[in-house]
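First, the structure itself, so that you have it in front of you.
Up next, subunit A:
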Amino acid sequence: MKSGSNLEKVLDAGNFAVTAEIGPPKSASAESIIKHAKEMKGFADAFNLTDNQTAMARMSSIASAVVLIREGLEPVIQMTCRDRNRLAMQSDILGASALGVRNVLCISGDHQTFGNQREAKNVYDLDSIQQLMVFKRMRDEGKVWSGEALEVAPPLFLGAAANPFADPFEFRVTRLAKKVKAGADFIQTQSIFDMERFERWMSMVRAKGLHERVHILAGVMPLKSHKVALYLKNKVSGMIVPDGVIERLKDAKDPKEEGIQICVEQIQRLRGIEGVHGVHIMAVQWEEKVPEIVRKAGIDNRRRDPNLKHN
Partner candidate 1 sequence: MTDETSIGVLICSWAGGKDGAFDLQALKDHAARSPLVTFVAIVDRICSSSGQSEAVELLKRHKVDRFVVAACSPGSKEPLYRRISSLAGLHPLGFESANLREQCAYVHDSPHAAEKAKVLIDMAIAKADLWVPPPYEDELPVTRRAAIIGDGLAAGIAAYELAMQGIDVDLIMRSEGFEWPADYLFENRVAQHRAEQTMMALAIHPRVNLVQAAEVVGFDGVPGSFGLMVERYGDILPIKCGAVVLAPHLEVKFKVLRGTQVGALLSSDLQDGKRVVILPGATGSGVGCNCVSARAVRFAQTVKERSRDSQVMLMGREMRALGSCESIYEEAQRQGIIFTRIEQVPVLEGESPCTLKVMDASLGELAVKADTVVMETSDAPQLPSLSRLFGVPMDQKGDFLTLETRLRSTETMQRGVFACRVRMGNMMAEDLMLEAKSAASFAAELLTKGTMEVGGAVAEVEPEKCSACLACVRICPYGAPVIGEAGKAQIVMQKCQGCGICVGLCPSKAIAMYGSSDAQLRAQASVALQGVR
Partner candidate 2 sequence: MRIIGYICDHAAYSAADLAGQSGLRYSSDVVLIRLPCAGRLDIIQVLKAFRDGADAVFVAGCLEKNCHHVYGNIEARKRMEQAKGILDAIGLNGKRLEMFNLASNQDFKFKEIVDMMVKRVEELGRNPLAVRA
Partner candidate 3 sequence: MIIGEQKPFKELCALLDGHKEILVAGCRSCVAICLAGGEKEVGVVAESLRLYSDLNGKEWRVDEVTVERQCEKEFVLDLIERTKGKDAVLSLACGVGAQSVQSLYPGIRVLPGLNTSNMGAPEEQGVFVEKCGGCGDCVLHLTGGICPIVRCAKSLLNGPCGGSQNGKCEISPDVPCAWDQIYHSLERLGRLDLLEELIPPKNWLPSRSGGPRKIVRPEAVLTPVEKELRGAKE
């Protein structure tokens, strides 16, 4: 056991894990986090707290994580390479660890020009792979990157992102392998809509045996309308939304209902793919729907059967 986190336990036990995303508020009040925590408690094994998502200043992911811990939920803090240099990253990890945070997702972060403060200077002292290397050394060797010893090493369960929908496609599995080599224990993927491409990617992952070295949680996102789908397709780089999905939402009587239904079907299909050890639900500004999705997808049973490997 590397960190002893709930997520790690669930995954190591071979259960199908569920993580869900919570966007910290643009607010000095933790009210909305507490509200989401109460709604979603028991419907996921751990909850991601985004780090200045889409490059907009929000409540810090570590502070939000602490709020969540107080509510009895397990957090996964996300940490971008955009906003911190290696010193800040390491000190924040030590602090977060002291406050009880065990799961960290290492990511590059959206470029600052997407946000509401385009003029900001980015950092990118490290990239997300180097970030993993640094955290792994802290945990396994009890040292900061330069080699100086830590009194107490942080017990961490290290996560990384993977985007099977970005280019060059052939390189995407190589990049996953690098992340695994750098120290990733689990992977949360970009939202999957193009199931066919994801399956192609998974087969390449399996061919390299990576599915046995890292827990892959497949990302899903419920869509509220075909307009959202079109936006993701056309405006968000590294997203592929098939026309079939857009059509379904467009033709639906109740597009929101349809969006949930599509998401549920996706989860069910993903569950059948070898090497997928769980799902990561990104219900952006729609967190209240997570329990419904989990229930409908039939993965709400938090009691685990130890004989099933990632069912």
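Here is the rule we use: a residue touches a chain if its C-beta (ideal position, glycine included) is under 8 Å from a C-beta of that chain, and two chains touch if they have at least 3 such contacts; residues count from 1.
These made the cut because all candidates are chains of the complex that A comes from, given by their letters.
Everything numeric here is computed off the predicted structure, so don't read it as measured data.
Among the candidates 1, 2 or 3, the one in contact with subunit A in this complex is 3.
Subunit A makes touch with candidate 3 in their complex at residues 81-82, 86, 108-111, 113-114, 122, 124-130, 133-134, 145, 161-163, 165-168, 171, 174-175, 177-178, 181-182, 190, 237-238.
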